[in-house]
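All protein chains but one are shown at their positions in the complex.
So, chain A:
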C-alpha cells in the first residue's frame, strides 16, 4: 500500500528522456486510513495530500525544494499505524508526519513521533491527543467538546433548557455524547432524554418515539457520524417530531443532505466549517481565499464534493509547509518550533494560532452554525 510520488516523478523523467532524475529534497510521511472502517474519512484525506503535494511541486516546491510524500494506508488499525510510523521514521527518514485519521491510529503514531522527536500533525478529533500537550504533537480538527459547546451556545440563544440526546455507540458518538453531557450544565441545559443506537441499525423510530414522549424536550441533538445520522434524520421526519433538530460536525458534508434527503434534512442545524459555505462567506473573510482554492482543486481533480475531513488534511499540510518555509530548513526540530510559532494562519477549518500550551490552535469561532434550507447549507447566525 506504499505510495510515493518519487517513482512517478522518476517515471515521468524517464519517459521524457531526461537524464537527470528529479530527486525530491523534503520527505514528508503520512499514515492515513484510506481503507477500512474509517475509509470515508481517510480516502478524501489521502487524495487531498496527493493533490496538494502535486500542486506545490508544480509551483516550485518550498524554496525550490520538492516535496516527496510517503503515504501509507493503515486501514484504521492502530497496530499498523504504529508499524508504518516506525517505518516512516527509520526507513523513509521523513522530517514530519501527517496522519492518524482516527483517534486510535493517532495515539499510536504519536508515541513513535514523540520518541523520535519528529513533528506530528494529527487529523483526529479526540482532545486526548493534545491534552496534556505533547512537545511534538499538534492537531487540526476541533474537538467534539468544542462542537458541543457551539451547539449549546446556539440552543441557549434560542432559550432551550431541556433537550433529548440520541447518540451512536461508535467511538465518535460515544465520545461526543460524554463531552456534551459534561458541558451541558455550563449552558443551563438539561439532558432529559438520553438514547443510543448502533451505527449499523436500520431504524431508530423506537428511540425517537421515546424521546418525543419525554416531557420537557425542546430540541434534539444527534452526535454521530456515518450512515446513522442520515437514518435518524429520515426517521425524525417520518415521525414528524417538529422540534428543532441538531446534528454534529461529524456529518458536515453535502453527502449528508443527499443521503438523508433534502426534505428530511430541511431545518437541520449543525456546527460546520467554512468549507461547506465557501460561496456564502463575506469577501473580507480571512478563510475565503483558502477555502475557495481548496474546493476548486479538490473538486476539479476528484469530481467529488469537498468535505470537512479532507479539509483537516489540507490544513495539516498547509501548517507544515508554512512552518518549513518559515524555518528555512527541513530539520525536524526547527520545523517543530516553527509550527508552534504559527499565528493567524487561515485554513479551511479555522484560523490557527498555536502556542506552547495550545497545540490545537482553534477556538469556537472556527465553527459556523449552519442550517440546511432547500437542500443547501445556509448560515444560521
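Keep this in mind: a residue touches a chain if its C-beta (ideal position, glycine included) is under 8 Å from a C-beta of that chain, and two chains touch if they have at least 3 such contacts; residues count from 1.
The definition used in the following text is that contacts and distances are computed from a predicted model.
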{"item": "Complex member absent from the view - protein name from UniProt, among \"Amino acid/amide ABC transporter membrane protein 1, HAAT family\", \"Ribose transport system permease protein\", \"ATP synthase subunit c\" or \"NADH dehydrogenase subunit L\"", "value": "\"Amino acid/amide ABC transporter membrane protein 1, HAAT family\""}
{"item": "Selected residue (touches chain absent from view) among A:65, A:92, A:131 or A:201", "value": "A:201"}
{"item": "Omitted-chain contact residue, chosen from A:239, A:286 or A:380", "value": "A:239"}
{"item": "Contact footprint on chain A, counting only the chain that is left out", "value": "35, 37, 39-40, 43, 195-198, 200-207, 209-210, 213, 226-227, 230-231, 234, 238-240, 255, 258-259, 261, 263-264, 304"}
